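The complex is shown incomplete by one protein chain, all other protein chains being positioned as in the whole.
Chain naming follows the written order as A, B and C, and within any one chain the residues start at number 1.
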Amino acid sequence: MSHIHIPDGIIGSVWWITGYLIALGIIYFVLRKVEGEEIRRKVPMIGIVTAIMIIGMSVPLGIVPVHLTLAVLSGILIGPGFAFISVFVVNLMLALVAHGGITLVGLNTLIVGTEVLIGYYLFKTLSKKLGQMPSTVIATSIALIISMTMMVTMVGSLAGLRNAMPDFHLHSHEEQLIEEGHEEAIENDESPAAGAKYIFFTGWAAVIMVFVVGNLLESFGTAYIIRFFMKVRPDLIYEKKPKELDENLKIDQ
Amino acid sequence: MEPIIKVQCLKHIYPDKTEVSICGLDFIVNPGEKIVILGPNGAGKTTLLSHILGLLSPVEGTVEVMGLKPYKNFNTIRKNIGVVFQNVDEQIIGPRVYDDIAFTPRNERMNKNEIDEKVKSVARCLGIEGLLDKIPHYLSGGQKKKVALAGSMVMLPKILILDEPFDALDPKSKAEMVALLKELNEIHGITLIITTHDINVVPEIADRVYVLNDGKIVTCGNPQEVFNQVEVMKAANLEPPLLTELFSRLKNKGYNIKIPKNLKEAEEELIKLLETKKIITDFNITNEEKVV
Amino acid sequence: MEPIIKVQCLKHIYPDKTEVSICGLDFIVNPGEKIVILGPNGAGKTTLLSHILGLLSPVEGTVEVMGLKPYKNFNTIRKNIGVVFQNVDEQIIGPRVYDDIAFTPRNERMNKNEIDEKVKSVARCLGIEGLLDKIPHYLSGGQKKKVALAGSMVMLPKILILDEPFDALDPKSKAEMVALLKELNEIHGITLIITTHDINVVPEIADRVYVLNDGKIVTCGNPQEVFNQVEVMKAANLEPPLLTELFSRLKNKGYNIKIPKNLKEAEEELIKLLETKKIITDFNITNEEKVV
Partner (left out) sequence: MHIAEIDQISNTGDSLFHKAKAISKLLLTLFLLTSFIITNDVVKLGALMIIVGLFFFISKVPLGQVGHLIVYPVIFSILFAILRFQQSWILGIIVLQKAVGAAMTMVLLITTTPYVDIFAVFSLFLPKLLVDILLFTYRSLFILIGQIENLVKSIKLRGGYHPYNIIANLKNIGAAIGVMIIHSFEMSDRMYQIYTLRGYKGGIPMTVALWPMKPIDYMIISLGIITLLGTVIPWNL
């Protein structure tokens, strides 16, 4: 639920381009870090987990329009690095159908990627002490709260700051173009508080309500899935994979 | 002739500790043969095929393909074997049918024209030229099977392995598939290894049959020989093909009849029997009469 | 007797604009019947079943189950129909066999004892008591089919719908399944609707057969009547069962023979023919001799 799909044209170009660069950088790094054979074995798996995330988003849970994103789950299943790639691909595929801006794929990936990372490590730490169910619920909901806060802050500071815009229409078009170029640089200097205030005092209260419901559903949904695994195939939880599985497929090159 | 495949008393242990053993008789395939592997669900047919393909390595026993150990010489063996597994959906990789058929030659870095020629000729052979431009998930089940077959045949392998190729096909598509496989074997000399639960096609397509059951290869031989071993068949959850069974029963009753391979032969045999019967009876009776 | 299911000239359009029409004859099922639906791949068999189950709503035509429109009265109809789809893997939801069979009663909020009783009695009926504690994932194909069947039968539905129940089963498991279905029909009076490509089981299991082809129900009748319509069958990619075909050919050659339902009948018929032949020939010749 943490992906409020921000449309195009709201966040300044510098920001989303930076977002893309960092996200792609991380993907390069993940793909590099793992040796050839290993990553090739994982390619179909990453594709499948990505497909599952997309499908999770389209299974209705009843008459309320909420769905699962399964981001934290994907981290638990294939590890945070690969799950980051999955998140990128999900955002890209969705942006291609106008579900969230195409320019925001990078930034969205960074935020949901953070959620995956936090969720994964929380789950790993907690599940050593607590049961699978509670650790999943706690890990997922904390990760979601953090990513949602990041999202709101980002939207607040990056989108809200374009308050300089009202003047544009009083100027000639030439000036508009020039100012546009400067705009991004100026944005940084202003306090994010102004934007954030607007956000919290408008329709956003409703959004936060939806978020609370969504958070609960995501956490418990993920927990139900994990519980199912623990009963049927505990080895599927990342890290617990038996070594033989890999042994079976070592191939001479 | 040197056998092209030789498997001796294989044992495999899956990661979840399921033990599959395929002992008993040796599994031997000669070049150009059409082999069918029969056995109940869970007997280890697919496991055996995975070993021959070098996807698994045996805990015990030996697997040799063209004199090599497939698991160790994966890349050499791979180039000589084509395979179509049961679930064809998972095997079609290419974004378009053309890309899928061209997958292996492109990975082998052949040049463009050569690839194009190969893809088109195999598509022509299987009658799917019209589909080359299509996206695989819009094809019907039978078409997908043909695409998967094309992809595995494009390098003209020596051996073709098919796991349940007749599954979920309607009778006509099945008959077409049988005809196609026989043609591949006859014209291109490709060695065929097929598993199936559809016992009625076995006499038509198999030179030799292996029966797996309870961790062992319990028998092998030409279809007729195998089907005659009633006890062995029954133990392996198998029933002989309908025609075979019917004609065996007649034979056991003392009628002089040959076990047919297909419907046509069955008809001819029966008519022959019915006619002969008449003549013989005529003859007998005439004789008797004469004696009288 | 009022028909329990009645479908008239159905038309369905899938979201991707694929149009499936099932027109021609009406599809009518009477309580307690065993119906088999035949047709080539893509004829619309599964689509028809989905409409009966209320999973789809028709663009044109009427679908009535027990006098109601299944799509509108989904919950009422659902409780009266059990269904086993082709791919049982996609149907078994519970983490253990017990949980899976208990799925519906639990969702209906029955009390624990009642659920336990129901689960155990249906498991006993299908002979899978021993599996209740197992993880479905590790069962064999035949066992999975039985578990799925148990899950759909636990509420004792009036109608049981099975989409390709014999697929990928070894011959013995298949024979068991056939026997089981016949028993359910005879003992519990459950109406059966089955689709299959395995034509050889049809004479054994069907009271009546519907043939779908090219957007139409082209024919219906008892298996014998249907199989005799050679042209219709051929047009629908179907071949008659081997025994039916063999005996029809003999019949066409002028032999006086009855089309058998299964192997046993076939054997008896043939032997009768061969014996009669003898007697008749004897008789004729004797007569002739006498005349002479």
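A few comments on the model shown:
Here, a residue touches a chain if its C-beta (ideal position, glycine included) is under 8 Å from a C-beta of that chain, and two chains touch if they have at least 3 such contacts.
Just so it is clear, the model here is predicted, and its values are computed rather than measured.
Of the chains displayed, those contacted by the omitted chain across the entire assembly are A, B, C. Check A:77, A:107 or A:122 against the missing chain and you find that the one touching it is A:77.
Residue in contact with the omitted chain (choice from B:21, B:104, B:143 or B:244): B:104.
Of the candidate positions C:2, C:90, C:133 or C:231, contact with the hidden chain is made by C:90. Touching the omitted chain from chain C are residues 15-17, 50, 53, 55, 74-75, 78-79, 81, 83, 85, 87, 89-95, 103-104, 107-108, 137, 151-152.
For chain A, the residues touching the chain absent from view are 4-10, 13, 27-28, 31, 36, 39-41, 43-48, 50-52, 54-56, 58-59, 61-64, 68, 70, 77, 85-86, 89, 92-93, 95-99, 101-103, 155, 159-160, 163, 165-166, 168-169, 172-174, 176-177, 180, 195, 198-199, 202-204, 207, 217, 220-221, 223-225, 227-229, 232-233, 236, 249, 251, 253. In the full complex, chain B touches the hidden chain at residues 50, 53, 55, 74, 78-79, 81, 83, 85, 87, 89-96, 98-99, 102-104, 106-108, 135-138, 151-152.
Operating definition for what follows: only the chains that are shown with their structure count from here on.
Chain centres here are Cα averages; for chain B and chain C they lie 28 Å apart. We define each chain's centre as the mean of its Cα atoms; on that basis chain A and chain B are separated by 49 Å.
Within chain A, not a single residue touches two or more of the remaining chains.
Residue positions of chain C touching 2 or more other chains: none.
Listed in rising order, the residues of chain C touching chain B in the complex are 39-42, 86, 138, 140-142, 164, 167-175, 197, 199-200, 237-239, 242-243, 245-246, 249-250, 253, 255, 263, 266-267, 270-271, 273-274, 277-278, 281-282, 285-286, 289.
Contacts from chain A toward chain C in the complex involve residues 228, 231-233. Against chain A, the residues of chain C that register as touching in their complex are 95-96, 135, 137.
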